[in-house]
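Handing you a structure now.
Every protein chain except one is present and positioned as in the full complex.
Letters A and B name the chains as they come in the text, with residue numbers starting at 1 for each one.
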Amino acid sequence: MKKDNDSVLYMHSPIIRIIIYGLLLLACLSFLFPLYVMIVTSFKTLEEIRKANMLALPENFTLMPWISAWQESCVGLRCKGLKDYFYNSIEIVVPGVVISTFLGACNGYVLTKWRFPGHNWVFGLLLFGCFIPFQAILIPAARTLGILAISNNPIGLILVHIAYGVGFTTLFFRNYYEVFPTELVQAATIEGAGFFQIFFKIMLPSSVPIIVVCFIWQFTNIWNDFIFGVSFTSGEGIPMTVALNNLANSSTGVKEYNVHMAAAIIAALPTLLLYILSGRYFVRGLMAGAVKG
Amino acid sequence: MKDFLQIENLTKSYNKETILNRINCSIAKGEFIVLLGPSGCGKSTLLNCITGLIPFETGTISINGKEMNPISPANRNIAMVFQSYALYPNMNVRKNISFGMEIRKTPKAVIDQKVEQVAELLKIRDHLQKKPAHLSGGQRQRVAIARALVRKPDIFLFDEPLSNLDAKLRVNMRTELKKLHKKLAATIIYVTHDQIEALTLANRIAVMLNGEIVQFDTPNEIYHHPINTFVAKFIGTPVINILPATLVRKDGTWKLKIYPLQKNTAKSSHAADDFITLPIPTYLSEHDKKLEQIVKEHDGKVLLGIRPEAISYATQLPNDAVPATISAEVDVVVPSGADTFIVCRVLGHEITARAHSKAKLATPSSTQTDKTNFITLDIDLNQALLFNSHTENRIL
Partner (left out) sequence: MRNSRLLSLKPFVLLGRDIKAFLLRARQHPTPILVILPSFLLTIIFVYFFILWTLTLSFTTSTLIPQYNWAGWKQYFILWSLPNWYKAISNLGIFGVLYIGFSCGIGLLLAILLDQRIRFEGFIRPILLYPMSLSFIVTGTAWKWLLNPGLGIERVVRNWGWESFTFNWIIDPDRAIYAVILVGVWQSTGFVMTLFLAGLRGIDSDIIKAALLEGASIYKIYLRIILPQLRYTLLSAVIILAHLAIKSYDLVIALTGGGPGNATELPATFMYSYTFTRSKMAIGSASAIMMFMTVVAVIGPYLYNEFRTKKQ
């Protein structure tokens, strides 16, 4: 009912309003300027980059950096571009997101509508897992994946991402189902629906918003992950972020900034698109992760 | 000082939707005015316009003859008590009360003295150090009032201040507000959707509907002479009975005929040509012309409004009554303390009548549903109101 931006309290004075708009414009510019530079640089030739101003639009517009980043650039000794690593990331992200979201939904359902003695302990233990620094589990995780023979393998990374994502997804669904009317579950129970029927026929169909939130959150986290990728994979098995880092920080050869920028944009594209397409849910995810346990 | 607060032609809209439509009213100094209307009719919006907290498109508001439109909310010398109390959660009670004076740089000694005074008056002295979160609803209410009082404003605005309290506390606070008004001779505009609150508190009531003031009059006038069926139905419990009736002239005297309710599903035991004839109120008998006109324009169709207390069972009618008796089929009996209300059917029309609580009534029992239970009711037609069947405005 209340519109978002009609706060009662605001500064009326025209001079102050000009200053406010000025400051906001400045903020927008400084937030957009790196993105702008990345984009223009990715369409320039190396020569132009060396000669001309970073902010200038490309004079000799070229797609070569993009082509090179996608299929020719060298990551380590392998010069086949980033495309394989991009696929690696997708191969990890998709099952990781789907499975962890599904587990989160199940857990949230159990923790709100089918509480058992000690459910708070279980939730507390799951939730705390969200906040540990990954450094504290890195060595055992690497060893374990090695023992299970799934290190440098998508399955290993998927498992790890599920293990450290399930706390968040559970939190999302628990908070969502907490305010979901229990009367509906009771009514369904009286009509003879069982545990799974209620979950699949009543809870899940009305959980679309939180599924989207959870999906975006997990997608962003897993796609953007670096530390697990760099610790548990190598060679051809590395995900996109690691490949980008290796490409941009390789100490050999000339620094092809245009290729680096094109590569960075490619690496950023999936999450950026997701954000542009569904910013509202993205914000909700951030807030849910931030406020209240 | 008839026009202490004057509102002229005030119009306000949100997103092209008109919320307040050409509001006009003037209020005298020291009056207790109640704004009464259903939720969402624009009462809070009107209060906010008076304070200057929200801008409006057209119209003027003046206090004491001075136009307020260009004056900031802070300088209008208006205090407001909000429905949610709006206490500053981070300040204790004393700070909450003194905040406004601190802003105005009142000397500390004066502040302390005034805080003591209002705290005494509102019986919150023991709570001055507490934060709002640690107070009960009634105490918060008192703090909010104290905060408004301490400034000695020209006008007090109350926005549904009692609606968050439990029933008993609400009645107590109502009495106290009334006392306070007497003591301070303050000018008060009080918003509520509760008609009892309005009837008990107000010098005058402004009834609002869909952003307009429909009637602005004393409680007595509003109760006995509502301007239309909306006001009539909004005021008074149980709600007024409204029956379709037809005016006819028979042998030079006017009568009201009530026909059975035309409803397919009604298991009516009445034949279609069954009807009841009632006399008309005395105050109408001199208005032949008006009545003629109704017959001409609407075939004599009117809406007859009779409050439950004018339809009685086994009680005495007043001396000046225009009596009539009807027979009714009892549906439910609703005891409510001193009175008992009987919901019954007359020719299929549902009406509510009043009986004394000691009157002996045979409630239709569930075991004998097919047996109908008829009683005879006395109606005082002198207390009846006639409304135009189209516009629903009162006739005369």
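By definition in this document, a residue touches a chain if its C-beta (ideal position, glycine included) is under 8 Å from a C-beta of that chain, and two chains touch if they have at least 3 such contacts.
Only a predicted model underlies this, so the values are computations on that prediction, with no experimental measurement involved.
*Asks:* One chain is left out of this view; which of A:61, A:128 or A:200 touches it in the full complex?
*Replies:* Considering all chains, including the one not shown, the answer is A:128.
*Asks:* Would you mind spotting which of A:73, A:88, A:107 or A:233 touches the chain that isn't drawn?
*Replies:* Residue touching the chain left out of view: A:107.
*Asks:* Against the chain that's been left off, what residues of chain A make contact? List them.
*Replies:* Chain A touches the chain not shown through residues 2, 4-11, 17, 20-21, 23-24, 27-28, 30-32, 34-35, 37-38, 41, 49-50, 53-55, 103, 106-107, 109-111, 114, 116-118, 120-122, 124-129, 131-141, 143-144, 160, 162-164, 166-167, 170, 195-196, 220, 223-227, 230-231, 241-242, 244-245, 248-249, 257, 260-261, 263-264, 267-268, 271-272, 274-276, 279, 282-283, 286-287, 290-293.
*Asks:* List the residues of chain B that touch the chain left out of this view.
*Replies:* Interface residues of chain B facing the absent chain: 48, 51, 53, 73-75, 78-80, 82-91, 99-100, 103-104, 147, 151.
We take it that only the chains that are shown with their structure count from here on.
*Asks:* When the C-alpha atoms of chain A and chain B are each averaged to a single point, how far apart are the two points in Å?
*Replies:* Centre separation, chain A to chain B: 57 Å.
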